[in-house]
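Here it is, the structure, as structure tokens.
Every protein chain except one is present and positioned as in the full complex.
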Amino acid sequence: MKLSKESVLGLIALATFLLLAVIAPGFLSSNNINSMMFQLPEFGLIALAMMVVIVTGGIDLSITYIAALSGVGAALMLTNGYGILPAIIVAILFALACGAFNGFVVSKIGVSPILVTLGTMVLFEGIILAITKGSSISGFSEGYSLIGNGYYLGLVPLSIVIFAVFAIITAILLSKTSWGRSVYMYGSNETATLFSGVKNSRVLMKVYLYASLLAAISAIIMTSRYNSVKVDLGSSYLLQSVAAAVLGGTNIHGGYGKVIGTVYAVMIFQFIRNGLNLLGFHSSLVDVVIGAILILVLAMNFFSDKFKKIAETKNAGKAA
Amino acid sequence: MKALLKQKEISILAIILLIGAVLSFVSPVFLTIGNFLDIIEGNVVIGILAIGMTLIIITSDIDVSVAALTTAVAVSIGYLFTFLPDSWISVLLLFLIAPVIGLVMGLINGLLVSIIEIPAIVVTLGTLNIIAGLVLYITNGNYVNSTNFPQSFMAFANYELLGLPILIYLLAVVAIGTWFILKHTLIGRSVLAIGGNTQSSVRVGIDYKKVKLFVFAYMGFLAGIAAIAQTAYTKAVDPNGMLGLELTVIAAVVLGGANIHGGRGSIHGTLLGVLLLAIMQNGMILARIDTYWQNVVTGAIIVIAVSYDHLSYKRSQDKLAKIEVEA
Amino acid sequence: MSEYILQMKDVSKTFPGVKALDNVQLEVKKGEVHALIGENGAGKSTLIKILAGIHKPDPGAKFYFEGEEAKINKPIDATLKGVSIIYQDLSLFPNLSVAENIYIGQDSNKKPWKKINWKSIKKTADKALEELEVDIDPNTTVERLSIAQQQLVEIARALAFEAKLIVMDEPTSALSSSEVEKLYKVVDKLSSRGISIIFISHKLKELFRVSDRFTVLRDGKYVGSYQAEEIDEAKLINLMVGREVSYEKNEKQVETGEVIFQVKDFYKQGNFKDISFSLKKGEVLGITGLVGSGRTELAQAIFGVNKPDSGSLKIYGKEIRIRSSADAVKKGVAYIPEARQTQGLVLEQSIINNISLPILNRMRNKLKLLDRKSEVQLAEQYIKSLDVRPALPNLPASKLSGGNQQKVVIGKWLSAQPKILIIDEPTNGIDIGAKTEIHKLLRRLANDGIGVIMISSELPEILAVSDRVLVMRHGRISGELGIQEATQEKIMNYALNSGSKKNPSEALDDTSRISQGV
Partner (left out) sequence: MKKLTMILFAALLLVGILAGCVAENSGSSDSGGDAEAGGESEGESVQAGGEDGLDIAVVPKLVGIPYFNASESGAIEAGEDLEVNVNYTGPTQADASAQVKVIEDLISKNVDVIAVAPNDPASVEPVLKKAKEQGIHVMDWDTPADKELVDLSVKQVDDEEFGRHMAKKLVEAMGTEEGEIAILTGGLSAANLNLWIEAAQKEFDENYPGIEIVSEKIPTEEKQQVAYQKTLDLLKSYPDLKGVLAVSTPAPLGAAQAVQEEGLQDEVSVVGSALPTDSAPFLEDGSLDTAVLWDPGKLGYLTVALGKMLAEGEMPEDGQEIEGVGEITVKEDGKTVIMGPPADFTKENAADFDF
């Protein structure tokens, strides 16, 4: 039986989990499992957002600043005495505005995404700085802090439930809707989709809007969890989210990528980060390990593809 | 095509002149030679790295590990200072060792991209993590300041020739050297060729894997030189000092007209891109713009520049009439 | 010394899943023009790529150059042996100058740090261009040239290489008649100098004009080599396909009805002008003309991807506006582009996903989610009715042959139930069996009431399928012919010289440009 890329990755995740359970003291404690579940969603959502963009063959370098700006939106509402719901709505609106801007320049003007988002990354960062003067906005209500710190039914962290829901929604949107299909088709061959009557620009616009929506959800969880927001909220997730999407099997040139793969990759990152911390590794070594895994897994893919091709050629030779 | 390249560079030159005009109106210091020397000297490192990045982007790849590479070499230089005797020979030796260290790291990137065929952005993302992590782990972030530097190196760093700092000459040598390679050597033409059409290059017998290996190795080589420049400029080795610089470098290159899809890009265009970013940085303080608004302006200019460039490219493509329609 | 410049013996090549070449032989004499022919998929390109050093043959193959055995592992090995190959899709660098494009590759075996000698590059380029007697500025970049000019640059490159053996893969497909004539002269000149040429073409007439000998491949196997004198066109066709063929005439089977589609005063600067025509129910309208006469641009303008400057459309008498391809689909206009692999299909994706692509919105269930079952049903329906083989709906489109790929593209558009179907070069690169099938299919669609507009360069195809023929020339409609009055000569006359009289035999020569095909 041949395993799909994603299943292999799932096995790697499982192996990492088991290995760390054995060697890292306290890895399996309820406390630790819980804190991993609290830590994973914010990064997971950003990684999913990045994956959706990468499936179209693009990249969104501004995604973490969209999240931060959206967090600023929520924080402004909360500190000005508005309720949780208006705050969430404003957070989402802020993010969608950013996404719409990216989407407009990418889909209507046609500039390549890496250039656009390189610019908007600086732009959004600037807007946050202009609003916050660089300082953090903090002190939100108890209720709001439950989003990132509370438990669902007193059992599972609410944030991981939110993440699971959005992961499933993303999976359904990508595999079960006409938009999702168009995203994959566009990522493989945008000329062919244009000649098939697909509204490329609308598909792309929705991609950037959806990515920014996920960023907003992540921002809401982060602001709630950290009870504050400032310009660098989540900025360390930027390149990591690209790494997670790619490790999860997403083709950096577009056309392929699955939610489940990205979720496995995010889990692997989480296990390693947490496990190595528990083992008392210097934090900078965590980056080294993650970088090494990224390259190793892709090198593995390369060699397994190569062997597969050799095997196929041999078979064909025999058949003839 | 020639006209097009020119047009690309003219548009960025126009933006530079426009900003320059506004700045010289706002601030009398802007148009002084001293200010310009400061701007250039302060951007020698970015300039050198951007030149290397230009070659990589021409082959339609990207390298996000440059800042980490440069830092790693700079840290090695700081370490070497404890060994090398205080003599001008040491400085020369440094120019031998540092680029080689960079070259080796660049080769690793190149091998992974060309032989193992992992997309460049992924490879360099991986090596960025690995190198930056190791540097931080080994140095624990401690920086070495000028008291530990050999006097000969300080003399080199402060040397001025005909009133120009030595680093400006270094940038000039790198720029002219790379321009020469790109314009007048076989490997340089091959870089442009594989960027223009990889399939064609295979057919005419260009070994594109070797060329890819070359551009990444050359990037590493230049990172080595940039590390010397960085050390000479800051007169300190700071393992955290170049964090995030890679995106500035890439922004400079694409502002300078290099096409992220490959095939286009020039050294003088890239230098203009570096200059534009540098003037914006410099000008913000000179123009007394509120520090909080600096990024808004910079970001907006990048977005406008890349959009404008793309639109004018599209327009010029449309103008190439396909068919002579009879009157 | 051997009389052969090149001998390739016992060449086999296995790709994952297929045996592309099976013990093929090719022998080319010095100074001869050697035609390599066979249907698409017969293995011509693979053989050439092996000669070029791009593919490695299976073990056992032997190559001899001028009688001496040699190995070709890399492209440069072939170049050093004096082999120069001009591919159909060209091997140019759009971002480099003409001169450099001509020169490039000559130094490939030199040290990478070798300094480029721009003077000798200019000189080489000037000389080669002069020899070709073409007027191209060696300093312009190639992307500013027309396709025809680019082809000439490619030929100039081969000249500059002073190759002993030049392979030309469909070299005339984009050249005008006068350019083709020039090319023949160059070919004659080269062979008189002792340079050998392998000429690959579908156009048998053209081949008889220039070739000394023929080698025929069929299904990856070697059929034989023949002197030009001992063989004729009919025999060659027979050898290529293993049977006698000609296009069946697809007569109109229903009465033409009302006008269902009207194009009025279409104009786009630099593309076309004064385009007006109409289409009746049950009719197949053929549009032909030279490459570059504006046919494809017109079709894409109707389809909404190449917006016209002015003009109007009517479907069933109702005026419509098409702003985008999506709009076109909604309003019942379908367009099947010529570039099947890059524009028609998403190759990596399955047959199902390709077929349902234009009508994803109709594939949704009550929850607005895609209904896989109806997608599969749809795909299976068209796989069956169009006889796509292999009939595996989940197979990626890239794994299908050209003919089957075209069927998938047609299936994709039939699923959208268009009122008007525009099909651009429907049988380009498809073998003869599949061609006739597609011709029948187009007729069947017309019978079912779909308005079919077929764009083709292949006159026999136009004559076999259309009920009416529009001829375009320089962006205008230069003539309209009913099928009864249409002949190849008349069509050519309109295509070349609008309205004016021309010696029919001369016009016939120009059919090299509009293929007479096989």
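Annotations
Note that the chains take the letters A, B and C in the order they are written out, and that residue 1 is the start of every chain.
The definition used in the following text is that contacts are C-beta pairs under 8 Å (C-beta built on N, C-alpha and C of every residue); 3 or more make two chains touch, one makes a residue touch a chain.
These numbers were taken from a predicted model, which means no experiment stands behind them.
With respect to the full assembly, the chain omitted from this view is in touch with A, B.
Among the residues B:Leu136, B:Leu182, B:Ile228 or B:Ile267, only B:Leu136 touches the chain that is left out of the figure. Across the interface with the omitted chain, chain B contributes residues 27, 29, 32, 34-35, 38, 42, 133, 136, 139-143, 145-147, 230, 233-236, 238-241, 243, 281-282, 285-286, 288, 290-292. For chain A, the list of residues touching the undisplayed chain reads 3-4, 6-7, 10-11, 13-14, 17-18, 21, 25-35, 38-39, 42, 129, 132-136, 138-139, 145, 148-149, 222, 225-228, 230-236, 260, 263-264, 267, 273-274, 277-278, 280, 282-284, 287.
Everything that follows uses one rule, which is that only the chains that are shown with their structure count from here on.
Taken together, the touching pairs cover every possible pairing of the chains. Using mean Cα coordinates as chain centres, the one most removed from chain A is C. Chain geometry summary: the mean Cα position of chain A and that of chain B are 29 Å apart. Put simply, chain B touches chain A in their complex at residues 62, 64, 112, 116-119, 121-123, 125-130, 132-137, 247, 250-251, 254, 260-261, 292-300, 302-303, 305-307, 310-311, 314. Those residues of chain C lying in contact with chain B across their complex are 52, 54, 74-76, 79, 85, 87, 90-96, 100, 104-105, 107-116, 118, 139-141, 143-144, 269-273, 292-294, 297, 473-476, 498. For chain C in complex with chain A, the touching residues are 14-19, 22, 58, 303, 305, 324-326, 328-330, 335, 337, 342-349, 353, 356-358, 360-361, 363-364, 368-370, 412, 416.
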